[in-house]
Structures are given as C-alpha cells and as structure tokens.
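Every protein chain except one is present and positioned as in the full complex.
All chains are identified by letter, namely A and B, in their written order; residue positions are counted from 1 within each chain.
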Amino acid sequence: MLSLYHEARSPVHRSPAGAKLAVLLAVGTGLFFVRSIAALGAVLLVVALCYAVAKVPARVGLRQLRPVLPVLIAIVIAQLVLTGWVTAVLVGQRVLVLVALANLVTLTTRTSAMIDTVEAVLRPLRPLGVRPERVGLLVALTIRFVPVLKEQADQVRAAHRARGLRGTRFLTPLLIKTLRLADGLGSAIEARGGPD
Amino acid sequence: MRSKDIALVALFAAIMVVLGLVPLIELPLVPAPFTAQTLGVMLAGSILGARRGGLAILLFVVLVVIGLPVLPGGRGGIGVILGPTGGFVLAYPVGAFVTGLITEWLWRRYNLAAALLANAVGGALVLYVIGVPWMSVSAGLPLGKAITGSVVFLPGDLAKVIIASLTAVTVRRAYPLVKPA
Partner (left out) sequence: MIELENVHHDYGDHKVLGGISLTLAEPRIAIVGANGSGKSTLARLLNGLLLPTSGRVRVDGLDTKKDGKAIRRKVGFVFQDPDIQIIMPTVAEDLDFGLKRHGLTRERRAAKVTAALLEHGLDQHRDHPAHLLSGGQKQLLAIAAVLITDPTHLVFDEPTTLLDLPNRHRVTRLITGLTQQVVLVTHDLDLAATADRVIVLDHGTVFADGPPARSIDAYVALHTA
C-alpha cells in the first residue's frame, strides 16, 4: 500500500525508531565537519554495510536513490564549474550519505512506529496546545481518503475529457466534492464518538 | 478543533497526495520544486484559511517525514527533507499559512487580484525564501548561484499562481469557508 517499508528481520529493523532518527540527525550534522574525500568515502562504505546488515537488497536501496540522482548530478556539475572538483566530490558524497541513510531509516521502520515517534516528539509541545494523539488520527484519515479522492479525481477528469475539456479545470469540481465530503466525514467522526 | 475541521485538514492533505499522483498538464516529469503539489499549497491556504490550510500541509509534510511515498515520483522519507530540495517541502506549510493569512485579510473584498497576491506571496515567494537558501547550504552552492538557478522555475510557478487563483475564486463562490480576519 502507501508505504516504503521493506519487511525483514534485522537488528536495524528492531532498533527503536527514535534511536534511528537520533543517529540520522547526529550524522547529518557531523557530515558538515568532514572535509576529506577518503573519510567521506569510508562513511559511504559504512552506510552500505548498514544496508547489508538491514538485509535491504541493493536493488531496493538503489531504487530509492534514483529519484535524487538528477538533482545530485546537477549539483555536482554546478560545483565542478564553480569551485573545482574537490568540493564537487565532497558535496556529492555528503548528499549521497545523508539521503541513503535517511532512506534506510524509512525502509526499516513501520509507518505505525514512525507515527508513535512523531507523537512522542510532539508530547513536550502539549502546553502549547498541540494534541499528539490527534496526529495519529489525522495520518490515518489521510491514508484512508487518498484512494477515495484519487477515484473522484479520475472520475471528474474522465467526465471533463468526455466533454472535450482539458487542462486544470477539473480542479474546481474536485475541490467542491472534497469540501462536501468533509461535511459528511465530519458528521461521521462525530457520530462515531468524536475525534478523541 | 471540531470534527469538521479535522475532516477538512485530513482531506486537503489527501488532496496534496492526489495532486502528486495526477499529472496536471501532460508534461515530461520535472524535478522537485516544479510540481503540481505547490498548487495544493496555494489552494489549501486560499480555501481553508491560514490555520487549517497550514495544518493540512503540515500534515502532508508529516506523511513525507514518516516515509510515505507521497511526493511526485513516489518519493518520501526524511532523505528528501534533508536533501537539497527539502527546504521547499518544509516551506510548504509556511506557504499555505501565509497564503491563508493574506486571504483572510482580503476576504471581504476577495477577487482575482486578491487571490493572485495571496498565492504569489504564500505559494511562490515564501517557498523560494526558504527553499533556495536551504538548497545553497545543503548543496554547498553560493546563494547567488542558487538564486540564478531557481529562475528557470519562475514561469511554471507563475502559471500555477494563476491557476490556483482562478480556482480559489470559483470555489469561494460555491463554498465560502474562510473566516475573515
């Protein structure tokens, strides 16, 4: 379904989501202080090793990296022209490490564990009026209604095409349908015991 | 928040996801800052107002962070946020909030001009102000070069500001939701 999670049994999968995110944050910050191609090369190797430990096949890891490639190439070329090849390689390595590591967290952590972590991170904000348990409900509602709205969008577009209309004019009817759906959904939440 | 507001926030986050799935205009795929989803940012602010619109798009960013493939091309995860174009994604909720704020100020005399102003400032300017420096830091590019590099996206963003404004004005006539400031 709507998830990038890659099922496997590994120490990386078992580690708590919060710990993985903390490591990611620490590495992300630390990277900016490493200014040697060899050292960053070593870090990249360690990341690759983590993928192996997590039993994520290279194919799956690379598939997640592919969308970042155009941006990465553009940056490296820009650096090459502007500052020279050393910085170009350093910047390329840095982006690669960060994105690969972040993807690994995503691939090895269930959506539900991520939601729990987000709720935990938000808990200190409670005095400011933030309701962490609401976040879980909102995420669930969104996941539930993406296919419903996708279907509506397809229907509205098909109806427009049938009448020879093109472009973005399907947006207005789609939005009005969505607002109407919100009326019904609001009542349904209320009827079924309210948001909390 | 009432149940109705919760429904609106969740449904507009879902609309953001759907905009990433539905090709708006049949164009070859273009990278991150140039996506149909910024249209969702503008529409959330213009139709729901600052608070609900900002929350809807913030919820969308939460979906990205927890690793759901909701960005165009099935991307998602913290990798995108930490990457060079992540600043644009993080700027989305701020953009929706600012769009909503201006919409609320101008609600009593809301028309196409007001919509264009709100969407240009919230849905384009704010995104550039946050996204471009982020890209400069993340990619180690001098700020000046990052700004020049972003100019290519201006025509597309201008088109989206116009589309969002026309849509917002029509939807307002059928279904006014914003509470004027």
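The definition used in the following text is that contacts are C-beta pairs under 8 Å (C-beta built on N, C-alpha and C of every residue); 3 or more make two chains touch, one makes a residue touch a chain.
Bear in mind the structure is a predicted one, so any value in this text is a computation, not a measurement.
Counted over the whole complex, the shown chains touched by the missing one are A.
Among the residues A:V89, A:L122 or A:A140, only A:A140 touches the chain that is left out of the figure. For the chain missing from the display, the contacting residue among A:V12, A:V156 or A:I189 is A:I189, taking the whole complex into account. Counting the whole complex, the residues of subunit A in touch with the unshown chain are 1, 140-141, 143-144, 147-148, 181, 184-185, 187-194, 196.
By our rule, only the chains that are shown with their structure count from here on.
Averaging Cα coordinates per chain places subunit A and subunit B 17 Å apart.
Every residue of subunit B that touches subunit A in the complex is listed here, in rising order: 1-15, 17-18, 21-22, 24-25, 31-32, 39, 43, 47, 59-60, 62-63, 65-70, 73-85, 138-142, 145, 149, 163, 167, 170-171, 174-175, 177. Remark: subunit A residues 2-5, 21, 24, 28, 64, 67-68, 70-72, 75, 78-79, 82-83, 87, 90-91, 94-95, 98-103, 105-107, 109, 111, 114-115, 118, 134-135, 137-139, 141-143, 145-146, 148-150, 153-154, 157, 167-168, 171-172, 174-176, 178-179, 181-183, 185-187, 189-190, 194-195 touch subunit B in the complex.
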